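Excluded from the complex is one protein chain; the other protein chains are retained at their positions.
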Amino acid sequence: MNQNPAQKPAIGHNSVPKMTARDVNVFYGQKQAIRNVSIDVTSEHVTAFIGPSGCGKSTFLRCLNRMNDTVDGARVEGRIELDAQDIYAPAMDVVQLRARVGMVFQKPNPFPKSIYENVAYGPRIHGLARAKADMDNIVESALRRAGLWDEVKDRLGESGTAMSGGQQQRLCIARAIAVDPEVILMDEPCSALDPIATARIEELIDELRGRYAIVIVTHNMQQAARVSQKTAFFHLGTLVEYDDTSAIFTNPRETRTKDYITGRYG
Amino acid sequence: MSAIERRPTDWASPAMQARIAARYRAERNFRRLGATALVVAAGFLAFLLFTIVRDGWSGFLRTEARLEVTFTPATLGVDPAAVAGPDGKAMLARADYVALLNEAARGLGPASGTLSDAAWLALRERLLADPGLLGQRVSLWVPVRSTIDLLAKGKFDLEAPADSRGVSDREVAAWRWLEREGRLRTGFNSAFLGNADSTEPELAGIGGAALGSLFTLFITIIIAFPLGVLSAVWLEEFAPRGRLADVIELSINNLAAVPSIIFGLLGLAFFLNIAGLPRSSPLVGGITLALMIMPVIVIAARVAIKAVPPSIRDAALGIGASPIQVVFQHVLPLALPGIMTGTIIGIARALGETAPLLLIGMRAFVTDVPQGLSAPATVLPMQVFLWSDDVQRGFVEKTSAAILVLLVILIAMNSLAIYLRNRFERRW
Partner (left out) sequence: MKLLIALALVLALAGLAYLAGRARATRLTLAAGGRIGAVHSRPVYHGAYVAVLALAPALIVLAGWGLAGEGVIEGRVLATLDAASQPAPGPDRAALMNEVRGLVAGDLPQAFNPLAPVLAPRYAATKTNLDLLAGALAVALLCLGGLWGYSRIRPDFRARNRVEMQVRILLLLASVVAILTTFGIVLSLIFESIRFFRMVSPVEFLTGLAWSPQTALRADQVGSTGAFGAVPLFWGTIFIGAIIAMAVAIPLGLMSAIYLTQYAAPRLRRWLKPVLELLAGVPTVVYGFFAALSVAPVVRQVAVALGMADASADSALAAGLVMGVMIIPFVSSMADDALAAVPRAMRDGSLAMGATMSETVKKVMVPAALPGIIGGVLLAVSRAIGETMIVVMAAGLAANLTANPFSSVTTVTTQIVALLTGDQEFDSAKTLSAFALGLVLFGMTLVLNIYALAVVKRYREAYE
């Protein structure tokens, strides 16, 4: 990908968006958490959501695979599409949606099962493997893509919760890609990790970009600048600015964006 | 990136669609199973309440028969001339009302044997209230025997053959006669709430047991509440980390789960046989139950004390309060709602408890309201147990009615506890 900020890449302009959101509003009970957000997410790119704490970036992320459904009293208005299908339409199957739009959480959350079973969990519930050999293949390929295979290939039977934090998070990424999703949502995936583990995950995100549309929420602006091609700045539940990462960080249009990036608040 | 290539999943394929449909079916079934479990559990409660209300509501009613009585001085064995004298009242109180009742009952013809053994009390009451009635003929309402009472309430299946329906033809005939003559009425059974136990269902009441419960709980509360709160304070605020605190904590946690009957064995072996405290008394019952519910109060109080944030303690300590002052002036008042909730739940448990009291003799047949904390007494759940064992049919509705009273009190207490918990629950 083009890392040169001077040259404006045509991201999101000439490729078909993988997910589109139009006029999305989210309410928690009486409280409105998201106001009129419209955004496009493109395949083979990393899109970063940045903004101060409580700006709604995580809330919006959770709308993209309908994880807000599991929160009592949450209500989503507006239209969000995956490959031009409305994901909030009655015809849309949540199970299928979440298999296509995977998610990695802030804190590593491996299941209290073996490493193998953690990765095999998704393919198993979705019935993606016909035989044991198929499953072994899927697990191996997911662990390889997550860059974890060499570290764990000899101890696949050990508990997933016994690994280090960085390994756990990569296991969660492997678990997410084992069902071969089209989009991967990452909710501050490095906030619980040390710098070395963070660097490893960032590398991994860059490698995965070739295959998936990745959306990452982060409060770390350097991280957004390092890993993403497009950046959206959220503030108080609204989308303030959305542009190429290079543009956002060098030449923001909005003063609010500029103030945030230069550390005036946050 | 060396990854084994996979074809993207074809979500639209019929096989995959069928699989998803099957998963959703499993989901619905599982959900239904959960709802069913809840409905079964709640339904059981509803069924239990239903049968008890169905059997028990009539226990609050009793049937009375109209009786014409002539207060004949000769039958009563009193001298009409002396009635106006100084001992007149006492003489009237001692008069032979049973003979008078027997004489009057003859007027009921076929139903002469239907009156309660205690019906003479109604006669005495009437005459004592108005001594001028001596020699007069009056008509008054007196209680009937339990069988007639049950017949009037429709508790017998009269279609059934005579030998299995539990009531004789003579009794049915007597009841029919009373009905025809319009001599029966059903009214509120004040005897049930006021009287103590009796061998006659129509005379038995829960008054004695209720007072016994009150006495017992009084002892329980004055022992368990201070002990429970004080030991919770010690464990939470002052206990030095070490063996003693561990042992106390272990003791309390285990006592909370020890079967209640074991406390009865303790009461029997220690309070009755070694300390020689009076058997069957609210005193011993209260102490035994106090030891039983103390762990409940300690555990609830510790949770409530722990929930008071350290910042409050720091603030008070910071302006020079001593640790004891901090606890009694700041922490305990803030923890009080939680402590009260736990205490009420503990007391409700003590009120419903029967097993340990069986062993310390509180199943005594007590026909009088208890006279004091060391006199023999019985308690409400024990009365339920005793009546449930009685073969007389009239006690079935009494048992259910006593359960109703007990449940109403317990539900009120538990609701109060839940209300307190919700009303005063503070989020720090």
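Some points to look at:
Labels A and B are assigned to the chains in the order they are written; within every chain, residues are numbered from 1.
Going forward, a residue touches a chain if its C-beta (ideal position, glycine included) is under 8 Å from a C-beta of that chain, and two chains touch if they have at least 3 such contacts.
Just so we're clear, the structure is a prediction, and the values are computed from it rather than from any experiment.
Only one residue from B:Thr186, B:Thr199 or B:Asn273 touches the chain missing from this view: B:Asn273.
One chain of the complex is left out; on subunit A, the residues touching it are 65, 67, 70, 72-73, 94-99, 102-103, 105-107, 109-113, 121-122, 125-126, 172, 175-176, 179. Residues 23-24, 26-27, 30-31, 33-38, 40-42, 44-45, 48, 51-52, 226-227, 230-231, 233-235, 238-239, 247-248, 250-255, 257-263, 265-266, 268-270, 273, 275-276, 291, 294-295, 298, 322-324, 345, 348-349, 351-355, 358-359, 363, 372, 381-382, 384-385, 388, 396, 399-400, 403, 406-407, 410-411, 414, 418 of subunit B touch the missing chain (whole complex, contact as defined above).
The criterion applied here is as follows: only the chains that are shown with their structure count from here on.
Computed from the mean C-alpha positions, the centre of subunit A lies at a distance of 60 Å from the centre of subunit B. Residues 93, 95-96, 99-100, 125-128, 137-138, 140-141, 144-145, 179-180, 182, 207, 210 of subunit A are the ones touching subunit B in the complex. The touching residues of subunit B, when paired with subunit A in their complex, are 1-4, 6, 8-9, 11, 16, 19-20, 23-24.
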